[in-house]
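With one protein chain withheld, the remaining protein chains of the complex are depicted in position.
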Amino acid sequence: MANEFPFFAAHPELTYLDSAATAQKPQAVIDALVHYYVNDNANVHRGLYTLAYNTTEAYEAVRGQVAQFINAKTPSQIVFTRSTTDGLNLVAASFGPLVVHAGDEILVSGAEHHSNFIPWQQLAKRTGAKFVVAPVTKAGNTDPAAVAQLITKRTKIVALAQVTNVAGGVVPLAPLADQVHAVGGYLVVDGAQAVAHMKVDVQALGADFYAFSGHKLYGPTGIGVLYGRQALLAEMPPVQFGGEMIDEVLDAQSTWAPVPLKFEAGTPNIAGVFGLRAALAFMAGLDMKAVAAQDHALVLRLRAGLLAIPGVTVYGDAHSAGIVSFNLQGVHPHDVATVLDEAHIAVRAGHHCAQPLMARLGVPATVRASFGVYNTAADVDKLVAGVAEARRLFHEFD
Amino acid sequence: MANEFPFFAAHPELTYLDSAATAQKPQAVIDALVHYYVNDNANVHRGLYTLAYNTTEAYEAVRGQVAQFINAKTPSQIVFTRSTTDGLNLVAASFGPLVVHAGDEILVSGAEHHSNFIPWQQLAKRTGAKFVVAPVTKAGNTDPAAVAQLITKRTKIVALAQVTNVAGGVVPLAPLADQVHAVGGYLVVDGAQAVAHMKVDVQALGADFYAFSGHKLYGPTGIGVLYGRQALLAEMPPVQFGGEMIDEVLDAQSTWAPVPLKFEAGTPNIAGVFGLRAALAFMAGLDMKAVAAQDHALVLRLRAGLLAIPGVTVYGDAHSAGIVSFNLQGVHPHDVATVLDEAHIAVRAGHHCAQPLMARLGVPATVRASFGVYNTAADVDKLVAGVAEARRLFHEFD
Amino acid sequence: MSLTKLDQLYRQVILDEANHPRHHGVLKAPTHAVTLRNPSCGDVLTLQLQVKDGKIQDAAFAGSGCTISQASGSLMTDQIIGKTPAQVAAMVTAFSDLVINGSVPDEQILGSAAILKGVHQFPARIKCATLAWKAAAQALTEGDQHD
Partner (left out) sequence: MSLTKLDQLYRQVILDEANHPRHHGVLKAPTHAVTLRNPSCGDVLTLQLQVKDGKIQDAAFAGSGCTISQASGSLMTDQIIGKTPAQVAAMVTAFSDLVINGSVPDEQILGSAAILKGVHQFPARIKCATLAWKAAAQALTEGDQHD
């Protein structure tokens, strides 16, 4: 598999274990970008000439491919964004004030990424709503029971990651969706860490909104997707104004184009959309059951290897979707990462944009390894050896 | 020059005259994107490993190159955005409410692109300010004298394109900047059509903010730049929340990173920034005086050729920065564009995201040709011949 | 070659239709009205219908647009007068298929509007041709609710 990714040929010595931050790209995605710029480059929704027309048609067709990928009902429910962060902020800024008022509640998990935490914290502040943060499990995962318990009649928005980005737990969302819908609220799902690891079905999840990034899905940077329920998108005001998103512009007032163009002001990341199409095609060629099985095998192997090293704490559990966070007693995660880096092992050390979770775990940071389809048992073994080496090194110094 | 652009080798028959919509890309820009994904792909501001560190350093260094390109004082005044539209909306959403209050005035020209028109129209609506639209010249250009006359003590923001996108006029901004500063207001400049055609000096212009897009500057789609005066950026609240833009996140509140990261929530378009660097290097290799001379020669030749055809109205004047709009009497611009498309000439026909200007010119649309560094006199001659042919065709049918 | 395609698109009768459109203007007592825009190019078309006794008694369109959209508005209004809403719905589908594919089995139900079939060689112009027909479909399904 790794041989489809030119990055690994350019870095033969590197063990890349940071795909949760950003995934490497298959040759097909890189080729798609080049092909776009060489053959199709024209602005969309503007020109009548054949090139611009064809590029616009192809750009619009990608919505259908995305809709299929996450099982949305119609392509017009697919809004192209810059990233997960952009999509979640769009929902908070546009939909938020329509449904959240003073005294209402917004509920998130203590395991959320900052991108699915701060927009709601700030929306609560702006609207006078209560911002409720559900406790997490000891392992650092979202606790569905704790979330369920905190849904009240005043809960207007529940915002949850389908897969959390530190401990990698998969959150069973459908029952929570039912519960929040029963009280008249809405479920916003951060799919950033889910889409590359499992078949996503936004309808089965009961998601009112679902956001993800191309760059974590083997696609380009600068492109993301926001899915929304049609009736909600239709009512939402645009958050940015400019080209492409208008119906009519008069001096005194303007009217907006229908969904989804209403939310895509200005020239979009056209090449990014073409690259995303290639990433979706790459995903379509994968057997997602096999991907899950490989994730599971690597997670098990890594957890076992780490837990065999004295003084290692491992977060999450065996069902993590390809993400394993850990700490080595008495050694700061940054120091662990530096030792691993010297052994050409790329892991992330830090708060992972999840400071609220770090506070709950009582640590300033963790080391995190995360898998892509190109990772193997050999990568895991190298990491385990590297951590053992780090322990020896710092132990020896003690 | 065209041989540096692989697009033209792929389209040997095409006369591309729509660079104001989006420019074609030199091989070096495409190569930079490929090189990024093969060699440097890692998320920025997150990882401690060597790859992530080097990529972050390189990403940050591009701010310095942009600062040099537009003569900003410091790299930290450079915010990476998705596009001109994104940058202008950021200013309107974040800076707007800090300085614009009920009874104040916001002033634009009637020749603005929707992206520099609607954000201000909507800001005025939200704040209770007066939205003032300055009359344009007969030729369809911004009229600096008309703008100057409309600056009052209550003018808080003047938003102008340095080069307008239909008639291509270059607006002398410095005196207007002085005037608006004298009344305590601010000048926001839309540089979308300027950056590829002239050396830009934001300090000499007196711009408080300056926005442009990479894709019109021979760079990738999905990346743009917002420049701002340091003291203003420092006071502005972020408009999006998430990864990278924080200082500290607690359950109850968050604090923000300093400028510019405060405005860059989430994973940015990293490849786009690397591609922009290549576009800036391409620009640095150009003699901008020669570019201006070539623009001027092409504009003169096209105007002369068009004006020699009976029934053609040409907007703008001989000093246009590489953009010529026109209409053929009795034939709708779309029909002209279709005839030209059959002759493999790509021009744009429509309202050019400038409906307020169309209303002022009393036409539903125009045909627009715009030049990039790869265009030649032969392209102009083909266009002129195509328009003459269109006239013959429709005349014959009459 | 290209002249042939263009000739098919801009046949004399289409140009005449666009330059001297029929049913251009407003109705005195419309029962249905809808305004549609083609925001990417700026075309705008307002269609008014008077429906009585289960039939389109009268139709009128206004707005600005290219040769194709004006000719289409003229031909469409002329053809739907006297038809039932169900007949119009079938015509809308047939017309759309015709300008996309260049031929349809039931071309005859479109009457003289079928002359616009040359549009199928110009995919970028299909939206111009169908704007009026989309307006008719929309007016008949939801336009009455808005009056």
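For reference, chains read A, B and C in written order, and residue numbers begin at 1 within each chain.
FYI, a residue touches a chain if its C-beta (ideal position, glycine included) is under 8 Å from a C-beta of that chain, and two chains touch if they have at least 3 such contacts.
Being a predicted model, the structure only gives us computed values, none of them experimental.
Remark: the absent chain touches shown chains A, B in the intact complex.
Checked against the hidden chain, the listed residues A:Leu48, A:Leu176, A:Val339 or A:Val387 yield one contact partner: A:Val339. Summary of contacts with the chain left out: across A:Thr55, A:Gln355 or A:Asn375, the touching residue is A:Gln355.
If you put the missing chain back, the residues of chain B touching it would be 45-46, 48-50, 52-54, 56-57, 244, 246-248, 257, 261.
Hidden from this view is one chain, which touches chain A at 331-335, 338-339, 341-343, 349-351, 355, 358, 364-365, 393-394, 397-398.
The rule is short, and it goes like this: only the chains that are shown with their structure count from here on.
Most remote from chain C, judged by the distance between CA-atom centroids, is A.
Taking the mean of the C-alpha atoms as each chain's centre, chain A and chain C sit 45 Å apart. The distance from the centre of chain B to the centre of chain C, each centre being the mean of the chain's C-alpha atoms, comes to 37 Å.
Between chain A and chain B, the centres computed from C-alpha atoms are 31 Å apart. Contact of a single residue of chain A with at least two other chains is seen at positions 46, 48-50, 52, 244, 246, 248. Of all residues in chain C, those touching 2 or more other chains are 40-41, 44, 124-125, listed in ascending order.
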